Each structure stands twice: as C-alpha cells, then as structure tokens.
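Handing you a structure now.
Here the complex is missing a single protein chain, while all its other protein chains stay put.
By letter and in written order, the chains are A and B; residue numbering begins at 1 in each of them.
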Amino acid sequence: MIDNHILGPVFIHLFTAILQLVAWRKTATQRVISAIGSFLGLLVAIRLFTKVYTTGILTLNASNWEAPFGIVFVADLLSSTLVLITSLAGLAVSLFSSTGISRQRMLYGYFPIFHFLVMGLNGAFLTGDIFNLYVWFEVIIISSFVLMTLGGRKTQLEGAVKYMALNILASTFFLTGIGILYGITGSLNMADLSQKIKLVNNQFLLGITSTFFLIGFGIKSAVFPLYYWLPSSYHTPPSAVAATFGGLLTKVGIYAMLRVFSLIFIPDDFTRNLLMVLAVLTIITGCMGALIKLNIRRLFSYLIVCHIGFMIGGIGMFTKVALMGTLFYLFHDILVKTNMFLIAGLIRHKRGTMDMKSLGGLYAQYPKTSLLIAIVLFSLVGIPPLSGFWPKIFLFKEAFTLEYYAFVAALVFGSFVTLFVIARMWSEVFWKDVPANVDIEDKFEPLPLARKILLVLPIGILAAATLFIGLNAEEIVQLVDRISDQLLDTSAYVQAVLGNQNL
Amino acid sequence: MKSPILQSATKYLLPILLLFSFFLLLRGHYYPGGGFVGGLVASIAFVLHSFANGTEATMKILKRKPLSLIPIGLGVSAISVTLPLLFGYPPMTGLWFEEPIPFIGMIGSSLFFDLGVYLVVIGVVLTILFTISLNNLEEKN
C-alpha cells in the first residue's frame, strides 16, 4: 500500500536539526527544540508503527518514480518497530544531553549533529534501495565522527582516528559489494534484487559479493575479528554520545545484515557455519574483555561486543525460532545498552569518575535511583520476568534443536560472564563503602531539581520500556513472530514494492 | 603569497566564476550541471580570492560567516522536498510552474532543491577551508 507519509520520522529530525542550526550558539533554545522535536518524532513513529501493524507493509516511491526505477522507501514491521525504538531511545538521549553535555560542546553544535544522526538511523531503517542504504550509512558515520570528536580532548581524538579509519574501510567494502551487485543484476532496488538474484548463473561470484557485504556490516556491528575499533573508541566521548553509539550504531549493522541476508543473499550452509563460528568467537572474546576491565564504560563496550554475538548466532541459524530470538534480543538490546551508558553518565555526575576502584557507596546515598538502575542491570543479565530472559530461551532452544552445541556453550558462558561482571559492578559501585583515600567530586547534588529530573527521567523512561517489553513478552513474541515470518517469506515485501505483476 | 598578477586576475575572475557557477546551477535539470557542481565552482572562486589576498580579505568580502549559509540552504532544500506532500504527491516530486520564465526557463521545485544544495556546498567548503587556513595562521603566529 502506498503511503506518502512514512518518511515523517526522517523529516521531523531534519527540520529539528535545521531549526537548531538557525539557533546556532543559543543553547537554551536548542535544548527546547531538541526535546520537542524528539517528542514529535516519537509520536510520528508510534503512528507509523500502529498503521503498519494494522494495515500491512507501506511503501513510498520517492519523486513518484515507479518502483524498480526510482528510490523506494518501505515500512514493514521490522523497520517500523526499529524506528519506534530508535525514536524512544533518541528522546531519552535528547533529554539526558540537555544536562549531561557540557555547554562547550553544545556551542560547537552537538544538538543539530545528534538529530542528523537520528535522521540517518531512521532513513537507514526505512529505505528499500541498497545504494540509498549506503547513503544513509554515510550520513550516520559522518555525524558520528563529528559527535565523537566534539570537544577535542586527546584521548577522544585518538579514539576517533581508529573509529574513522575502520568505518571508512567498512563503507568501502559495502560500496564495492554494491558495485559488483549492480554489475551482476543491473538493479539496486532490494525487492527487485531478490527476484533477479535467482536468475543469476554464476553462484560463485554471488558468494564473493555476499562476503563483501558480510565484512562491511561485520565491521559496523563489531563482529569477532573486526571489532577492535569499538572498545578502543567508545569509552572516549561523553556518555550521552556513547549511549547513542552503543545502543544504536552497532544495531544498524545487525539490521542491515538481517535485511540483506533475508532478502538478497539467502544464507547457504557455508555462510551459516561461518556466521555461527563468528558468533561463538565474538561472544567469547567480548566476555574475556569484559572480565578484565574496571572502567565501567570500557566494561560496557566489551559487553556490547559479547551481546552482538548472540544476535549473529540467531542470524546464522536462520530458522524462524532463531530469528525470533535475534529480533527480540535486538529490541531489548537497543533499550538496555542505551540506558547502560546513560547510567554510566549519571554515575560520573555523582562521583566524578568511572573507575570501579574509586567508586562506592551509591546505594547508601541514592537508594531510589539505585533501585531504578538495578532493574536495568537485572534485565541486561536476563533475570526471568525481565526482557533479557525471553530471547535467550528462543536462541537456546533452536541451538539445541539444530545441534550447534558450541553456540549453546558460548551462550551459557556469555550469560554467566554478564551475570558475573554486573554482580561485581553492583557490589563495587553500589554496595561497597566509598574507598577511604578517594575525594568525592559530586556534581549532581548542587544541580537544581529540574536538572536532576532531566538526568534521571530518561533512565526511568528507558527502564519502563524495558519493563514493558519484559512483562508483556507475549505481545512482543507475537510481534517478532510476524516479523520473522516476513523475513523468511519475502513475497509480501516484494509484492508491496513491485506490485503483483512480478510474482 | 601576494602576487600582483594573481591579485588583479582574481579581481576579474571572481565575478566571472560566480556567474558561471550560477549558469551551471540553472541548466541542471536537462543538461550536465546542477547545485553541487555550481556550488563547488562558486566556492573555488572564493578560494582563489583567498589565495591571492589572504583568508581575512575573503572573509571581509563575504561579510557573513559561511556557516550561516548551511541552515538557509538546508531549509530551502528540505522545504522543496516536502512541499509536494501538501499537494498529495510523494516527497521530492517535481512541481512545475505552467509557463516558462524568460532567460531561466521552466521553474520547478527541483530548482529550489538545487539552489539549497548550491548554498550548502558553498557553506561547507568555505567553512572547512577557513578552519584549516585560520588554524595554520594561528600556528604561524
């Protein structure tokens, strides 16, 4: 069904960014515009999601060019759900940054760039054209480069060099893949590609092309041999920026993998086994890193890598139950990882450090916020009624059915290590007394009440969303059930884009 | 680098290059050209001027910071992209005036999109170049 308004979430963030550019250097105005824009974006995303949920896949032919020739935007259930979750996380980060980002950084244009980043994310989820996906990827990485270097401290710039070099390399791989794919099939529309790819005789060349995409998305989503840029850069920018990166950027890689491997290159046995091996190694190396890190944000960076492995494993198995696990974990992970970095920022505000050795006594001083944080930590670990628990059941079940015992072992290992490091963090940061030789530099207490609320409220919003997902697991399972059906049987997607004549 | 030949040549080249960039912008719908190329040519005109007379002289003739061109350009482009929504068409559909206008030809929303791109390109290129060259000046002092 054609709907001309599915690009709403993209345009709202674009206009928000433009208005903020007009209000250059007026930080108070920018904060208000950012909050309003993010809120409107969330409303539009909710409207889009309900419309897609009730009426089916919506498409938009940009410039009114018919489908395989022009650029097409498609909102299916996967895209619209991700747009909804991204908008929610965007609203939380936008509220948090109004206090959590230093005025100096706001003067250099933090807010407009942040909204360009969210616009890029929404665009990447909604596009149905593979080259357009590349363009949105570039919008995302250019904005993320600026956010990463904003402030210009030495460690930050050093991290940014590594981040920039590897992300540009990933884009080159992606672009090369697109070039070869266009040479083979003569099309860029993903629905059209899924039809034309079946007619290609040279399967070997297709295998090589799919490897280009795998490497490109693998670097972006931090899969095993390609993840080194992540832990060496994510601990350097301010926490609000790290929250956007940690929660959303690696997940775009996962989304692109889901989309490309379900629609264009259906994984064969070799790709599946490769993905399973990568998943196991990603989980193990991520865990190893998390075990030795004592800086909270470095710890979280390695946990991101570890949990990416869970999702890659689900894509590797590529059965309905496994995809349901991956999708559920993806939704849960965006909310929780964004929240974890916001929590790290809050701790930094309260104690002036993020090193576990010199932290302590937070529970005694702030019992209410500590309990709120405990909910988030529990759902990251996957304590039963909370959101991290349900997707793991699907992954376990399917790994047993398909006899991938190495992946089962890695899942158990990953979950245990997550439990261990989070328990250690809880006891070190919240329960332990403040170490005797440490001076507390509390920037939180002197803040006015409104500012305090702005720091804690976003964590509350995201924690509530996590609780909602966990306690309403049955509805979410129905949702991911429908999404995984759409991913495995793409005829509805193709029909929505190309119309009936091509089937 | 203060060469009198370059300085007096730039005095005449600047308006000609700007005119040429505008020409490229206007012929963009049907022939090679368009906002991006036009914007690059226009910014090269200013870069040439800054080579001849120094960055500060160029900033003086621009009067305003090139950064302020970016929101204007983005705004013009974004409005011309979303305008068709009001008429019930998908975004980016070309809306055209019925009658051609003398010298310029047919005018439609895509011209305004190109105009926005033109302004953004000038703004971005000049901002980057001024940042780099002013940094160099500071380091020298």
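Here is the rule we use: a residue touches a chain if its C-beta (ideal position, glycine included) is under 8 Å from a C-beta of that chain, and two chains touch if they have at least 3 such contacts.
FYI, contacts and distances are computed from a predicted model.
**Student:** So one subunit is absent here. Using its UniProt record, which name fits best from "ABC-2 type transport system permease protein", "Multisubunit sodium/proton antiporter MrpC subunit", "GMC family oxidoreductase" or "ABC transporter"?
**Tutor:** So, among "ABC-2 type transport system permease protein", "Multisubunit sodium/proton antiporter MrpC subunit", "GMC family oxidoreductase" or "ABC transporter", the name matching the hidden chain's UniProt entry is "Multisubunit sodium/proton antiporter MrpC subunit".
**Student:** Could you tell which one of A:Arg103, A:Lys154 or A:Lys198 touches the chain left off the display?
**Tutor:** A:Lys154
**Student:** Tell me which of A:His235, A:Arg272, A:Lys337 or A:Lys392 is the one touching the absent chain.
**Tutor:** Answering carefully, the residue with contact to the hidden chain is A:His235.
**Student:** Among A:Cys287, A:Val305, A:Met354 or A:Val421, single out the residue that touches the unshown chain.
**Tutor:** Checking each option in A:Cys287, A:Val305, A:Met354 or A:Val421, the one touching the absent chain turns out to be A:Met354.
**Student:** With the missing chain put back, which residues of subunit B would touch it? List them for me.
**Tutor:** 30-32, 36, 124, 128, 131-132, 135, 139
**Student:** Considering the whole complex rather than only what is displayed, give the residues of subunit A touching the chain that is not shown.
**Tutor:** Touch set of subunit A with respect to the missing chain: 102, 131, 135, 138, 141-142, 145-146, 149, 151-158, 160-162, 164-165, 168-169, 171-172, 175-176, 178-180, 182-183, 188, 235-236, 238-239, 295, 348, 352-355.
Heads up, the rule we're going with is that only the chains that are shown with their structure count from here on.
**Student:** For subunit A and subunit B, let me know how many angstrom lie between their CA-based centres, rounded off.
**Tutor:** About 36 Å, centre to centre.
**Student:** Which part of subunit B faces subunit A closely enough to touch in the complex?
**Tutor:** 67-68, 70-71, 74-75, 78, 81-82, 85, 88-94
**Student:** Flag every residue of subunit A that touches subunit B in the complex, lowest number first.
**Tutor:** On the subunit A side, the touching residues are 2, 4-5, 7, 11, 14-15, 17-18, 21-22, 24, 60-64.
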